[in-house]
Every structure is written in structure tokens, then in C-alpha cells.
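Here the complex is missing a single protein chain, while all its other protein chains stay put.
On to chain A.
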């Protein structure tokens, strides 16, 4: 039984950002179409996809914008941060440079996104175990310092992709559902002026095993 497109309780806009080639588009296609494509083309500008999930009996529709990673596109893509209530900031666990650039991406978000945006740091390509160059602990500590949630995923073997999107959407839902109700379900400016929302880091074990095609 599918949920009809126009029936949802909440509509959350989420952006996928991070360096070129870290697997943003495959995370999106894995989550929305359960597809993975070793040969996927570079994203030009932005691409859009959507999927609904249930949290606490509510239908949450995620409208996800996948952005191009290359620097030259920032002027275009940053326009899409507006109204986003969540961001998945993706790096490649096998390419240290993509992790080093996370700081720059955080600055992008500070400059262009709403200050209350919920950010999840995502170390993708966790299947590349023997090529790992970013230790999990280091990234988790970084995330804690910056009040980001953290998870490692593999779009290729499905590990934690569901969990990552589920966690961030649930987090957003918790925040949004605590404020006074609005009539419009697609109210997209995040709540209040009470300063940044404190997000507790993801539980260590939620970042491990909920993979869908575990070997």
C-alpha cells in the first residue's frame, strides 16, 4: 500500500552536500529507488528525488536535493539550501581530503542555510574497509565537537542508508513537532530564534548494523 503523493503530515526538505565523487547521488538513489550504479554520472547543478517514511504514525515526506560537488557550482547549489531543514554532509571514508573539506562545507551551510538546520555527517563507502583513511572514531569525535549526528554508510552494499535518512528525518520531526503546530504541513522555515538546536550525537551502535544486504 503506497502512500499517495499528496498525503503526508510533514514535508521536509533535505540537501545532500559534500565533495565530488563521495557518493551523494548513489545514497539518494539507494534511498529513493533502491538503486546503486557504479557508473553514475556526475551531478550537474541539482537533482531532485523524494520518498516518504513513517515516524510515530506520521507520514514524513522527504524532498531531497542532491547537489553537484564541484566548487564552481556552489553559487547555484547554495540557493537550494534555503528552506532546507536537514543536510547530509557526505565524505568518502577512503579519501581523506573529502573529510578535510567537511569544515568548508559546514561554513557553506553557516553562510547559506538556516541556522537551525539539522546536519548529519555521513562517512560513505564503508564497504571499502581496506582503503579506509578516515578512522571512525576521529570522524565521530569531530561530529560531536560540532554538534552533528554521525553515521557511516555504504550505498553500494546498503549499510545504514535507511538508518541515515531515517535518523535525520526523525530528528527533524522531533524538533518540528515540539513547536506550536502550524496549519501548513510544508512550513519550511525551521523553528524559533532560540539559537542553534543542540543535537545529541547518534548512539554508537546505531551506526553499525542495520544493513539490508549484509554479507
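Brief remarks follow.
FYI, a residue touches a chain if its C-beta (ideal position, glycine included) is under 8 Å from a C-beta of that chain, and two chains touch if they have at least 3 such contacts; residues count from 1.
In this section, contacts and distances are computed from a predicted model.
From the set "Nuclear pore complex protein Nup85", "GPI biosynthesis protein Pig-F", "Eukaryotic translation initiation factor 3 subunit L" or "Rab-GAP TBC domain-containing protein", the protein name that UniProt assigns to the chain left out of the figure is "Rab-GAP TBC domain-containing protein". Per the touch definition above, the residue from A:9, A:114, A:144 or A:162 contacting the chain not shown is A:162. In the full complex, chain A touches the omitted chain through residues 1-6, 20-21, 32-42, 44-54, 63, 68, 70, 72-73, 75-76, 79, 125, 127-131, 156-158, 162, 210, 212-215.
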